[in-house]
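To start, I am sharing the structure in question, which I have written as structure tokens.
All protein chains but one are shown in place.
The letters A, B and C name the chains in turn, as written, and every chain counts its residues from 1.
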Amino acid sequence: MSTAASQKRGFGTVLWDYLTTVDHKKIAHLYLFGGGFFFLLGGLEALAIRIQLLQPENDFVSAGFYNEILTMHGTTMIFLAAMPLIFAIMNAVVPLQIGARDVAFPFLNSLGFWLFLFGGLLLNCSWFLGGAPDAGWTGYVPLSITSPGHGVDFYVMGLQIAGAGTLIGGINFLATIVTMRAPGMTYMRMPLFSWTTFITSILILFAFPALTVGLFLLMFDRMFGSAFFDVGLGGNAIIWQHLFWIFGHPEVYILILPLFGVFSEVISTFSKKRLFGYTAMVFATILIAFLGFMVWAHHMFAVGLGPVANSIFSLATMAIAVPTGIKIFNWLATMWGGRITINSAMLWTLGFIPTFTIGGMTGVMVASVVADYQYHDSYFVVAHFHYVIVGGTVFGIFAALHYWWPKMFGRVLNEAMGKLTFWTFFIGFHLTFFIQHFLGLMGMPRRYWTYLEGQQLDLGNQISTVGAFFMAFGVIVFVINAIYTAVKGEKAADDPWDGRTLEWSIASPPAHYNFKQMPLVRGLDALWIEKMEGKGRLTPAEPLGDIHMPNSSFLPFMMSLGLFIAGLGFIYQVNYNWAYILLFGGMAIMLGSMLARSLKDDHGYHIPKDELEREVD
Amino acid sequence: MSHDHSLNPETMPSEPEKATQEGKNKFIGFWFFLGGETVLFAALFGTYIALRNSTADGPTANELFGLELVFIMTILLLTSSLTSVYAMYHLKNNDFKKMQLWLGITAILGFSFLACEIYEFTHYITEFGFTFRSSAFGSAFYALVGFHGGHVTFGMAWLIALMLRNAKRGLNLYNAPKFYVFSLYWHFIDVVWVFIFTVVYLMGKVG
Amino acid sequence: MADNTNSKDVNPFQKQKNKEEMQKQLITFALMIVFTIIAFVVVAAGVMDSMFVIPILLILAVVQVGFQFYYFMHLKDKGHDMPAVMIYGGIWAALLTLAGLGVITWW
């Protein structure tokens, strides 16, 4: 059952193992591969965007196709790349950090992954089935209603399925953190990454339903002739914008908060210091999440909601700078007086601080209503959000991967390639996006297929495109690094970074039951405490006994596959009757799997005590 | 830990639904889910409130709604909430047969509610020509009330499946959380209905 | 499986507690029905101005829902801190959603 044994098994067995696994560590791998694949795809789309904008009046792609690429770039990156990659890290780390043997709902955990994957695949099927969605990642009505073909239907179904997966994942992490913490692991002893995971999951729980409803209404309008957004029948297009941004703004904090957690861990480990102002960090996170729900209309300043609404939302938005600032300064203070080791994980973190600060600054600038009348829907906003998303989320994901790769795969990523990735990506990033602030102010709106000659926009766009290729180079080096490490990377020690938290107290990669005995946690930075007291390992909180483990299951895959097929049928039942076969067939597969799940009791199995005793420590 | 979760008077914990780790997880996880459902219904309510006057020359709320039927539906659903409380009472007393009985009554009440709702919708469609496509108001009304009805339908299917699956097994620590979580769900549906009859029907009548 | 449907064997102390609890639930239910009737009567009578009726209806609904949550769903019992946090969180997000859609959609 151990990982070493599984590597010797044939390809078929390994595949089956992954298709049926409910082990959070393997699900983390799945999320990493799935999210990584979509990141490359979204990046490829970004490159197409940049090539099209290389010259004025370019026609590398046609106008309609550009809109498809643009929409799919945004949608793919946010829903299918960034969030799954974040889930990969959460799955790999959180149960270990809180000293749990597994997540609360292993079965649902796997279901969440497969729903995401099939939702993403469904969305991308649109490329081959008459065209991708083309109404922007925000899918504003009435444009998305009038959009011909099935592109937007794929957007609706794909996001609905993937979104269900995300919601399930969020609830799973919430329950895990509430009920599965090791003895002594009180809330205020939880490592910051676990905390941010917890808060992020709350955001998911409360934000996604708004999107779910929005997508339903859009689907009804497009497929069943309802009139939510049909102005002729009294509908209102602004409702969509509210629903989308009530989801959408918390979503951007879903994208950043977990990485704030990652940076907190990385900074504290490599500065050899305890996190400065831990309590403040926790409350800042909560405050950001809380405020994050009250600011959505800052995306709608130009909609015409009136000066009162605009002012309130502007103030609320600016307020978020305060807790975020607390975080930035606490990180700096953690490093102050520390002993800083700079390696790849730390480089990404150090790159993040100035980059994200700039992104946050421009965030506050766009929060100033009247100034936003100029910035809104221009490249200035594009620059703002890539500074926070790439400079925060993507940098953070890279930092996390370099930091936890040993724990996830038992091998250390190559440092030289890691540094090369960082520097090319970092330089390319600033080349690409810094100039876009000025492009926006010089009158270049976003979502422009092309721009005219002689408007002083040429040079800026060229620089921007060149930068994108630097980033692409960096990403390719990272992919090579990952493959190289898998083949002949250096084997990782259990605790390669002299870590502070529980995950470093067990093997790299951990046994499938994580902890042979539940550890007794005696304070913040549980492992560090033991190290300082000279023990270096955690006291078990229980005698060695049988370990209860969940059974693998193929049903999550089947359910998601069923939904995928049903989704296709649903989209096409509008034009073809045969699509009902898909629709009902898919539903049958899904419901059948659900029935199988509820009829067959699944009590899991036990690893007997003597087997555990036989395994070497 | 014992592998056999079945209950007997000596091992009967006071809260069988939370006696195992799995039970605790289910319990907590389900409450979280309900937190999310709150926002889901809020979004539908919000849409309804924004569009309730957008009748596009079709029938208005005041013209459509009759209070008698809504009152009956309300009483049916509220009572079913109480009967599911009785079921949980017997669950805690480890009295499986009585629990099944009260759950059965809950199901009957739930189905009666659904029947009324179906009658109501067909009434609007045939008598008033008021459909999902008539106006933005129509869309919003059917979406909100229909979503709730969908939840009731799903709840019925869930309840029947639970009762049948466990009919021969009696209570144990493996299925107690399942019954408990169902009752939470059922109460939540009732909560939503309270707001529906208030905001949609009563306020629709008041204008 | 052992015969486990014999309720007489349950710890009598526990049983008494359950019974008292059930009585409270019954009272709660009666109150809920009364509130419902008040709400319907107020509207059916149609004597009051909608300015007053709507707040009354909303208050009745909120109290009634409080009963559901606290008594029927046991939010008042111990071990329900997290559920309460989540429900209040949901209500918070729900209120904002309602405010957004209800107040600033038409202007």
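By our rule, a contact is a pair of C-beta atoms (placed from the backbone, for glycine too) under 8 Å apart; a residue touches a chain by one contact, two chains touch by 3 or more.
By definition in this document, contacts and distances are computed from a predicted model.
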- Note on the structure: From "ABC transporter permease", "Spermidine/putrescine import ATP-binding protein PotA", "NADH-quinone oxidoreductase subunit B" or "Cytochrome c oxidase subunit 2", the UniProt protein name for the chain not displayed is "Cytochrome c oxidase subunit 2"
- Note on the structure: Sole touch to the unshown chain from A:19, A:321 or A:417: residue A:321
- Could you tell me which of A:13, A:186 or A:341 touches the chain that is not displayed? A:341
- Among A:129, A:286 or A:353, which residue is in touch with the absent chain? A:353
- Item | Contact residue for the chain not shown (choose from A:19, A:129, A:223 or A:442) | A:442
- Task: Spell out, residue by residue, where the missing chain touches subunit A.
- Result: 62-64, 67, 134-136, 140, 142-143, 146, 231, 235-238, 271-274, 276-280, 302-304, 306-307, 310-311, 314-315, 318-319, 321-322, 325-326, 328-330, 332-333, 335-342, 350, 353-354, 357-358, 361-362, 364-365, 368-374, 376-378, 438, 441-443, 445, 447-452, 454-456, 532
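Note that only the chains that are shown with their structure count from here on.
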- Query: Which whole number of Å gives the spacing of the CA centres of subunit A and subunit B?
  - Reply: 33
- subunit A and subunit C: spacing of chain centres that average the CA atoms, whole Å: 37
- Task: Averaging only over C-alpha atoms, locate the centres of subunit B and subunit C and give their separation in whole Å.
- Result: 13
- Item | Residues of subunit C engaged with two or more neighbouring chains | 82, 86, 89-90, 93, 97, 100-101, 105-106
- Message: If a residue has to touch 2 or more other chains to count, which residues of subunit A qualify?
- Response: 174, 178, 205-207, 210, 236, 239, 242-243, 246
- Query: Quick one: in the complex, what on subunit B touches subunit C?
  - Reply: 6-9, 12, 14-15, 18, 28, 31-32, 34-39, 41-43, 45-47, 49-50, 67, 71, 74-75, 78, 81-82, 85-86, 89-90, 92-98, 169-172, 184, 187-188, 190-191, 194-195, 197-199, 202-203, 205-207
- In their complex, what parts of subunit B are in touch with subunit A? 1, 3, 21, 24-25, 28-29, 32-33, 35-37, 39-40, 43-44, 46-47, 50-51, 53-56, 132-140, 142-143, 161, 165, 174
- Residue positions on subunit C within touch of subunit B in the complex are 1-2, 4-7, 9-11, 14-15, 17-18, 21-22, 25-26, 29, 32-33, 36, 39-40, 43-44, 50, 53-54, 57-58, 60-61, 64-65, 68-69, 72-73, 79, 82-83, 86-87, 89-91, 93-95, 97-98, 100-102, 105-106
